[in-house]
Each structure stands twice: as structure tokens, then as C-alpha cells.
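As you look at this complex, bear in mind that one protein chain is not there, while each of the others sits in place.
We just call them A and B in the order they show up, numbering each chain from 1.
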Amino acid sequence: MRIPILKLGRYLLISVQVELDDQTALQFQEDLLNKIHQEGSLGVVIDLTSVDMIDSFIAKVIGDVVEMSNLMGAKVVLTGIQPAVAITLIDMGVSLQEVQTALDLEQGLERLQQELGG
Amino acid sequence: MNNQSCIEIGNEWGIVSARQAGRELSKNIGFGSVDQARITTAISELARNIYLYTEIGQIELTSVVKDNDGREGIKVVARDKGPGIENLRDVMVDGFTTSGGLGAGLPGVKRLMDEFDIESMPGEGTTITTVKWLR
Partner (left out) sequence: MKSVVLQHLKDNKSLYIEEWRKSLEQHEFTKQGSTFSSKDMQQEMKDEFISVVFQSIELSSEENRDAVHRFANRLIYNGWAFSEFIRSLQALRRVVLHNVSANFTKEEFVDVSVEFEDWLDEQITRLAEEFSKIQNEVMTMQKTAMKELSAPLIPVFDKISVMPIVGTIDTKRAAQIMENLLEGIIEHRAQVVLIDITGVPVVDTMVAHHIIKASEAVRLVGAECLLVGIRPEIAQTIVNLGIDLDAFTTKSTLKKGIEAALELTNRTIETSEQMQSNGGLKR
């Protein structure tokens, strides 16, 4: 299973709509990095509204993908993390401190625009 | 209501089916969305440990009732016939990892659930029993 990556100008948009198993998550990591390279994207919004569980492995993959994207010059914003998911992550001691967040896709894009100077 | 199930964890798909079964059962028991996420995540961590460190094992899910006050809850038992854990004390420390993960696995599970018990014999396998009670 592959997660679709949409291009919007200099940004990439990803809305995760499937239950994330390990293989899908790793495949996504690879696809996203290739796409950033290919398109020369400056910003990425990953929307997690439909994701109802993030365990430590998925959290690690997400944290890694953010760090890797940053290395390639693309800022990543995670959006739509559900309250239940956020509380569970905090309980587990995973706070994804380096990661930027926003409430939803719209505010995520706004945030990117602010950071990249319009 | 099907209040007991047992999922074999032999490959990655087992992880997904175990947590789906866990979400279903915890919903049926009446857990709120936050506790459902906690339980599903704990099951995912336990199932992943079985998948990563042993050939085969299983996750048993049961709905249970507390003796003293009749509260309902869910019991999750992870059982495997793997190599066992030699350094039980180490694996319960945050950040300790042998797999390259975040090292939040077992201590994380302990914080997500209300009761946590681990039994392990090197060479014979490991059984982890956890329970979450309705609030």
C-alpha cells in the first residue's frame, strides 16, 4: 500500500488515510524523500487527521522523516494529530520535540508560508 | 459480544490485526476514545516486540471484571516462545533499545495500561500481562 503525495506549487501535501503498518510507513518515508528531491520542494504538510493510533515505531519513522526532509531543505509541518493520539504519545514519553505542528491542513500551509516568508 | 480473541503474530500483518481486534474489543467494553488509543498503542508495542524478537507468539485479548468493585476492563496477554529477556531491569528503562527504536516500548506500555506484569525465562519465552480498567 502506498500513501499518495500531492504537489501544490513549492509544497507537498500528504493526507494519511490508511491504517499505518510498518511497511507502509517505511515506503512512505522513501517516497517522500524521493519526491522532495525530484520537485525541489521547500515545504511539506503531513495531515494525520484520520490516523487513530501512533505507536513508538511509527512515531520514530515520522520523527526521522521530518529530520531527513529538513536535511534536504524542506520544512515539515504535521497537522491534525487527534487528542487521543497526542495524549497516548505523551504518556509513552514521546513528545516529537523537533517537529512543527498545526491544527489542520489550512493552518499548516499558513505556517509554512510564514516561515518561508510568503 | 465476542469477548475473547487470540491473534497469532507471525508477520507484520499480525501487528495490524492485533490492534484492530484490540480497538474493537475496547470499544465494545465502553472505553472512551483516549483509552481506546492507549490500549491499541500498547497492543501494537507488544505485538511488535513479538514480531521483532521472536519467531512466533500470540496476543490474547479478554474482557475481564474486577473482583472488588465489579469494574470492567480489558486484559492483554502477549506470549511468545522466543529467547526470553535476560536483562529485565534494563528493558523497563526509558530509552533502552536493542532494535534502534525510540526505546519507549515496554516502559511506554506500562504507563499506558493500569496493570503490568512480565515473566521471562531465558531460552523459554516471555509472557507479558497487562490490564486496563474502565474509569
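Quick note on the criterion: a residue touches a chain if its C-beta (ideal position, glycine included) is under 8 Å from a C-beta of that chain, and two chains touch if they have at least 3 such contacts.
This one's a predicted model, so the numbers in the text were calculated from it and none came from an experiment.
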item	value
Residues from chain A at the interface with the omitted partner, ascending	78-83, 85-87, 89-90, 95-96, 101-104, 107-108
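Operating definition for what follows: only the chains that are shown with their structure count from here on.
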item	value
Length of the line joining the C-alpha centres of chain A and chain B, rounded to whole Å	27
Chain A residues within the chain B interface of the complex	19, 21-23, 52-57, 59-60, 63, 82-85, 87-88, 91-94
Complex contacts: residues of chain B adjacent to chain A	12-13, 15-16, 19-20, 23, 33-34, 36-38, 40-41, 44-45, 48, 94, 101-105, 107-108, 111-112
